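Just one protein chain is left out here, and the rest sit where they should.
To keep things simple, chains are lettered A and B as they appear, and every chain counts its residues starting from 1.
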Amino acid sequence: MSTLALEVTALNKAFGGLKVTQGVSLSVRPGERRLIIGPNGAGKTTLFNQISGDLRPNSGRIRLFGEDVTALSPYQRAHRGLSRTYQIITLFGGDTLEHNVTLGLLGLLPSRWQMWRPLSTYRHLVTEARRTLDSVGLLHLAHHSVSELAYGEKRRLELAMALAQKPRVLLLDEPLAGLSNSERATVKALVASISKDTTVVMIEHDMDTALDLAETVTLLNYGRVIVDGERDQVIADERTREVYLGG
Amino acid sequence: MKWIALALFAAVALLLPFVAGDFYVNLASQIFIAAIFALSLNLLVGFGGMTSLGHASYLGVAAYLSALMTTRYGFGHGAAALISILGTVAMAAFFGLIALRATGLGFLMITLALSQVLWGLAYRMSGITNGDNGIAGLTRPAPFGISLESPAAFYWFSLLAAIIAFVMMTIFVSSAFGSSLKGVRDQPRRMAALGFNPWMIRWITFVYAGFWGGIAGLLYVYYNKYIHPTSLSTTSSAEALLGVIAGGSGTLAGPAVGATLVLLLKNYASAYVERWNMLLGLVFLFIVLVMPTGIVPGLQKLASRLWRRPS
Partner (left out) sequence: MQFWIIQGLNSLSLGGLLFLLSSGFSLIFGLMRLANLTHGAFFMLGTYFGAIALRDYSGLNLWVTAIGAGIIVAALGGLFERLVLTRLKTNPLGQVLVTLGMAFIISDACLVLWGGDSIPVPTPHNLQAPTRLFGFVFPTYRLVLVAIAIATAIGLYILIDRTRLGAMIRAGVDDRQMARAVGIPVSRLFTIVFCLGAGIAGAAGVLGGPILSAYPGLDADMLPLALIVVILGGIGSLFGAFIGSFIIGFIYTFGTVLFPELAYIILFLPMIFVIAFRPQGLFGRLGT
């Protein structure tokens, strides 16, 4: 049996009396495309926040490629190959696109502690950043400030920052949210083109688009895993219908 | 055009002691010291998003250490300066561990409380610090045998220190590390997700700011040849903060401009109206309500507007 890319075991999290994650377990194989679905308030983003380390679970374990990372800080997880995007866009608005992506690259390098050389003089980082921007179709805007971007372009930049790090596990939190139809198609193609070296776990509401990208699906409701398995199996499952149709 | 202006400015700065009287030369030296101090605070406030109300701790402690080392314990100026700076940096390292447990208002309150401890100690441990009388009769060092006793000599000395400080801090904030510092200021969660350690970045900056605060403190005690607990007071921290915010926090030149204005105002106020604290309070209200982004960014905006209009 090969090691799992991401393994979550019996995860629990409560805010006061509100249980937002209840005994959640997930197993994601290397290279897998996993979609996490569920109604609003099902605890999807909270689960992501625990996987990325922004929130500490009350109990349970999180493993990345077999290594227990439950007690590690977000930045330590990043250095172990975990990368994520946010549902609410968190970019560096006053800076250029190039700077944003370069900063993303810098995060994993020892040069981030370097105190005398400006970031823009790291030619290889800049080249790499521009290549990544090109891959998401934003190269022509590299020297523009993020605040000048349209919403859909910001979403793509978010993706670029995560992709630039060549993560082993990538968490995408609603990458399609708020996009127009044509933008959706662009981002969908982008996600589809991600190398199989990267395991992708994605939260998405837009099932029409997202299901095409997924191999496996996990349905969450009220902080619990309701159904978990191959895509078609989950879609066909009676319980999925219940959750979505309120039956 | 820019270079001519710069050269002109450099010439004036270098030659000032030949054309101006002692009063103005001394005033200029004080401005350099206040500017170094404000620049160091700006690393925290402007570039790190850590608003400290206790920055006088570093100025005051370095000054007191130097005063005590040279008078009480009989050290030479070189050794005393080294001990003062090391001591100040060590203290900043420790204070950083405490204050950076919190961010935002919690950080502000803790830095304020910690600096009040030192202020209280300077007053109350009168066996060592001489309490409210302060420590008088201090001397200035004579680096490489050059006496700094004359206003002109001290002026050049502090000018050199201010230039080095400005260059060093500019390099610091422009570096890769400086980029991550600004990133942590704006989006700490995102930075952590990208692999940066926000806490460590803040702490290192905190210590570095403490170091330059200590340098300002040494110059301060050399200039005044006297040290009193008020240099550790909240007023002293607040003056520096006002300079940073009035000039424009997070800009490179702003805090130096702001510190200059605060110092000129203070000199004017204490010479004519003797109501410095009230004026300081009023200026705080004025700046925050009317010019929250500071003078330098305000002027830059104005200049760029004027620049664009003809074209």
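One rule holds in what follows: a contact is a pair of C-beta atoms (placed from the backbone, for glycine too) under 8 Å apart; a residue touches a chain by one contact, two chains touch by 3 or more.
Since we're looking at a predicted model, the values are computed, not measured.
Counting contacts over the entire complex, the absent chain touches B. In the complete assembly, the contact with the undisplayed chain comes from B:238, out of B:176, B:192, B:238 or B:295. Across the entire complex, the residue among B:14, B:82, B:117 or B:303 in touch with the chain not shown is B:117.
Looking at B:12, B:136, B:288 or B:303, the residue that reaches the missing chain in the full complex is B:288.
Here one chain is not drawn; of B:90, B:136, B:278 or B:299, the residue touching it is B:278. Taking the complete complex into account, residues 51, 53, 97-98, 101-102, 104-106, 108-110, 112-114, 116-117, 120-121, 124-125, 127, 233-235, 238, 241, 245, 275-278, 280-285, 288-289, 292 of chain B touch the chain not shown.
The rule we apply is simple: only the chains that are shown with their structure count from here on.
Remark: chain A and chain B have CA centroids separated by 43 Å (rounded to whole angstrom).
Across the interface of their complex, chain A is touched by residues 171-172, 174-180, 182-183, 186-187, 189-198 of chain B. Listed in rising order, the residues of chain A touching chain B in the complex are 52-54, 73-75, 78-79, 83-84, 86, 90-94, 99, 103-104, 106-108, 111-119, 122, 161, 165.
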